[in-house]
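For this view, one protein chain was removed and the others were kept in their places.
Let's turn to subunit A:
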Amino acid sequence: MVSGLINANPVVYEKKERRVRSPSGCADEYAAEAIDQQEVFDILLALDIKDPEHPYSLEELKVITEDAIEVDDERSYVRVTFTPTVEHCSMATVIGLCLRVKLMRSLPSRFKVDIRVAPGTHATEAAVNKQLNDKERVAAALENPNLVDMVDECLAPTYG
């Protein structure tokens, strides 16, 4: 392992105040509530991926933000762009994998999920993107018991 911290002094951001949804449901029983940015963000927020070096959540480090999520319910398409804290962050692929698995398990199967590292924020951006969006490689990663355990550990608390 590397001696010393990769990112000794991360920038911590204040959590953005949540928009409160107006209580719905009683209004119209049959009205559909489309899957939107906020809902996907809520799904991802509950992820318990901690920075391995510091006790901050992904939201506090602005690894994922609501604005970095694109959702198109009609065309069944989600794209999540996340921002690693430092350019050579070793967690980038793991974070990406967790995001993908969480979305796979929480969204209807019709959705195509696209996970990307924000352009210019990671040293091996292309490689990470390729790895995260390659169906075969994701499947292979999930066959790996060590990786599955790790992902499950991150996901476990997100199910109420």
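To be clear about the criterion, a contact is a pair of C-beta atoms (placed from the backbone, for glycine too) under 8 Å apart; a residue touches a chain by one contact, two chains touch by 3 or more; residues count from 1.
As a working rule, contacts and distances are computed from a predicted model.
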For the chain that's not shown, choose its UniProt protein name out of "Multifunctional methyltransferase subunit TRM112-like protein", "Protein HGH1 homolog", "MMS19 nucleotide excision repair" or "Aldehyde dehydrogenase 16 family, member A1". "MMS19 nucleotide excision repair"
Sole residue of A:Val78, A:Met91, A:Leu107 or A:Cys154 that reaches the chain not shown, by the stated touch rule: A:Leu107
Residue numbers in subunit A that touch the chain omitted from display: 21, 24-25, 29-33, 35, 39, 43, 104-110, 142, 148, 152, 159-160
